[in-house]
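The complex appears here without one of its protein chains, the remainder shown in place.
When the chains are written out, they are named A, B and C in that same order, and each has its own residue count from 1.
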Amino acid sequence: MRRLLSQLAHVEILSPRPSETVAFFEQQLGLEISAREGQSVYLRGWGESFHHSVKVTESARSGLGHVGWRTDSAEDLSDVARALATTDQGVGWIDGDCGHGPAYRFRSPDGHLNEVFWEVEHWQAPPELRSTLRDRPQKYTGRGAAVRCLNHVNLSASNVRACREFYQQHLSFQYHAGIFVDGTDTEVIAFLAVASLDHDVAFSMDPSGAHGRLNHIAFYVDAREDLVRAADIMRDYGHNTLEFGPGRHAVGGSFFLYLLEPGGNRIELYTGEALVLAPDREPVRWQISENPMMYWGGEVPQSWRMYVTPPDDTSASA
Amino acid sequence: MRRLLSQLAHVEILSPRPSETVAFFEQQLGLEISAREGQSVYLRGWGESFHHSVKVTESARSGLGHVGWRTDSAEDLSDVARALATTDQGVGWIDGDCGHGPAYRFRSPDGHLNEVFWEVEHWQAPPELRSTLRDRPQKYTGRGAAVRCLNHVNLSASNVRACREFYQQHLSFQYHAGIFVDGTDTEVIAFLAVASLDHDVAFSMDPSGAHGRLNHIAFYVDAREDLVRAADIMRDYGHNTLEFGPGRHAVGGSFFLYLLEPGGNRIELYTGEALVLAPDREPVRWQISENPMMYWGGEVPQSWRMYVTPPDDTSASA
Amino acid sequence: MRRLLSQLAHVEILSPRPSETVAFFEQQLGLEISAREGQSVYLRGWGESFHHSVKVTESARSGLGHVGWRTDSAEDLSDVARALATTDQGVGWIDGDCGHGPAYRFRSPDGHLNEVFWEVEHWQAPPELRSTLRDRPQKYTGRGAAVRCLNHVNLSASNVRACREFYQQHLSFQYHAGIFVDGTDTEVIAFLAVASLDHDVAFSMDPSGAHGRLNHIAFYVDAREDLVRAADIMRDYGHNTLEFGPGRHAVGGSFFLYLLEPGGNRIELYTGEALVLAPDREPVRWQISENPMMYWGGEVPQSWRMYVTPPDDTSASA
Partner (left out) sequence: MRRLLSQLAHVEILSPRPSETVAFFEQQLGLEISAREGQSVYLRGWGESFHHSVKVTESARSGLGHVGWRTDSAEDLSDVARALATTDQGVGWIDGDCGHGPAYRFRSPDGHLNEVFWEVEHWQAPPELRSTLRDRPQKYTGRGAAVRCLNHVNLSASNVRACREFYQQHLSFQYHAGIFVDGTDTEVIAFLAVASLDHDVAFSMDPSGAHGRLNHIAFYVDAREDLVRAADIMRDYGHNTLEFGPGRHAVGGSFFLYLLEPGGNRIELYTGEALVLAPDREPVRWQISENPMMYWGGEVPQSWRMYVTPPDDTSASA
């Protein structure tokens, strides 16, 4: 099967308290600021070579700005854009943004703004941050949780199935796992990947039926011990931002720690996923009663299911 | 201050399903069987040099058999026994047991049977278990959770204060930390140590006011990663025996995983405590509302407070 | 770019002491035996869903049997086989082997036997090994080093460049990193991947100019702590088989532990690699004087460079 996308490149999140959000990302998650422009600040992890993986934009409400995907080639960008333009979800081209070239924008069937692009700018470390490890875009600073890179985004959607099918059909996503209401085909969470990661995007059923909201963005850390260290730092510095974890998901077998950033958006620190290398692996199908979010580490708190951002938008409109 | 005891040496637990308890201890906790005698099986961890640290004895009900303490010298044994004999709690001398010499038995003010002794037998590894590390009593087998050694025992008591004061006064325990009902001097848990460990024994308020019951025994593992590995093994092999964790206690700052063995007794896997080296350190005083059992890792489940062994003995009699 | 292969599927190694090799793989690496047939034993790691990832075959000398690659689809198998048949390296079709269907065999320019195939048999865990984690092919046994899966193979070659170019041209490998003799284009090691792993195959300059030999096969473990645990187990059980590590490579930033199995072949335990997601990432070019094998962990021992299997075949003939 032809693969059209090569990776999740960035997520823009909205914050009503942008300076606190940025300070939290920089000091406690350990991201580096790569640019400030207008009402936005761009950041990246120490292991990332692109210009940024997170864009924080000031806004009256928290939630998702947009999701940015890099295609697998320039030709794939043309083909994807052309195909998306034939759907109701196509929005149109923009010239680009800090760090990347022309992008075609579209909306998920639930209204989440997305874009695809090919041209990227590689971040150049200033001299004091150049690493002795040639493969590393910069030094490992060890600051705060010291997350390596963006890993995935979990979007809250009123219709999980419609989103999943659209991403499979038009963007060549592989469907890796799904959680269903017991004995039905009602999809509660769908996990999708552009290639071999466990998932690059998940769609989770919105508890209120609202559209276009954000459940969380996830950053990768190198080791399970990093989650322990992060939990300690959040408790000592983070003003009760821990939501739950560290623990282990049954679905995917990954290790997690969930917390809220000062702007209100949920952040996951994530590691230990198993890669999916076989192109013909069947999606793993779970029922809610199997408690697929938890292999061990306690109960999923009610907040995880009920709180998404923006929290006050519970009317069923995009 | 003269120290009378050198270490917690062993705990006898009672099991109504002794063969399953022993199989769990051997295969899933990774202990070695050092002897079988009568209705009892003796076990020890790979890092322990004495004959045994756990004695499992068949019984109609779960719970505590007795707790064994080693004195700091032969002279200390004489002195401790003589002093205990003058109290209402003295029971008398026994000839010894597998692996140790004459012991003086006494009861805690809540009725828990204890003994003190000096002479010990050192376990000799059979040839196939001899380690290449000269300091190690045997090879590191890596079997199951592969616990290193017994660490502490937590006794359920109707009167925490009376137990604490008796152990401080007659057995030279140091009082390291206490949890109190808010704004009162009512003690919920008291943590006591013979020397620099965080605690060798704790007394926890019995939820029913019964006497002489057991909250848990704890084994030490070398690293926090061992708790992750243990949680995985328990989930894959342990038939839903996980109670809660891995997580981190606020009191003591230690890392924990709680589970139930097939006989019904609670087991803690434990690591990461801070040693207490200063002889004049003040006991750390916590209020229940500060949630001292949890630094992170979720909520303490109701079961942890309400379930002790034997579970059916809720009458207030020893 | 069209990707033709989906993963490294298995490696056959030759052992003059096959029963000891198999016992080491089962007890100390923690692999499971999935079949015995003729002079061969088939094994797999607890995280692998195919029938086997290692085939141990009795032989007068150690070294490589063959390397097995799975294509990305049935159509890719046809196309790859057709293209290889037009080269001097094509060997021909075989009917298959335990666990997979028809395979087209070819030799690397240095003589290493390889095969490509599509049809695979999925391993079914016997009831006692079925996991509570639905994604897991079997329980996590925790036995020995408990390796998760095969990760890569490092082939010793008299002409690294010829091998690299052949794998890039005919098998769609991506060239991720190369080590060169200082100031020259002489390739010492070339690292190649079918997709986003750091490398699935490496070609290392044969110290004697011999052909078709094996430097090592590598298994993946989930955490750096697993390397510590493995080193302990090897020292206590492994009869001085440790060669070097644990340490960290500069190239790729991965963590390693090298050891020799009883048949004489080198085994690497490996973790912590950074994935390569960008299809246009330039190969990272290192000079030998930069010591790219070591970020920390000591010096590369002379043996690592000079000892390959079979060790006695130092004549320059395939």
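Observations on the model:
We take it that a residue touches a chain if its C-beta (ideal position, glycine included) is under 8 Å from a C-beta of that chain, and two chains touch if they have at least 3 such contacts.
Treat the numbers as computed from the prediction; the structure is a model and nothing was measured.
Contact with the undisplayed chain is limited, among C:G92, C:G209 or C:G298, to C:G298.
Within the whole complex, the absent chain has one touching residue among B:E225, B:E243 or B:E261, and that is B:E225. Although one chain is not drawn, the whole complex shows that of B:G272, B:G297 or B:P310 it is B:G272 that touches it.
For the chain left out of this panel, the touching residue among B:V11, B:V160 or B:V251 is B:V251.
Taking the whole complex into account, subunit B touches the unshown chain at residues 1-3, 6-7, 47, 49, 70, 72-73, 120, 133-136, 148, 177, 195-197, 222-225, 250-253, 272, 274-275, 277-279, 281, 284, 286, 290, 292, 295. Against the chain not displayed here, subunit C makes contact via residues 224-225, 228, 231-232, 234-235, 242, 244-248, 255, 295-299. Listed here are the subunit A residues that touch the chain not shown: 131-133, 136, 139-140, 142-144, 223, 225, 229, 232-233, 235-237.
The criterion applied here is as follows: only the chains that are shown with their structure count from here on.
Judged by shared residue numbers over all numbers used at their interface, subunit A and subunit C contact each other through mostly the same positions, with over half in common. Ranked by how far their CA centres sit from the centre of subunit C, the chains are topped by B.
Across all inter-chain contacts, the pair with the most C-beta pairs is A-C. Centroid to centroid, with C-alpha atoms defining each point, subunit A and subunit B lie 44 Å apart.
Centres computed as Cα averages put subunit A at a distance of 33 Å from subunit C.
Counting partner chains per residue, subunit A has residues 224-225, 295 touching two or more of them.
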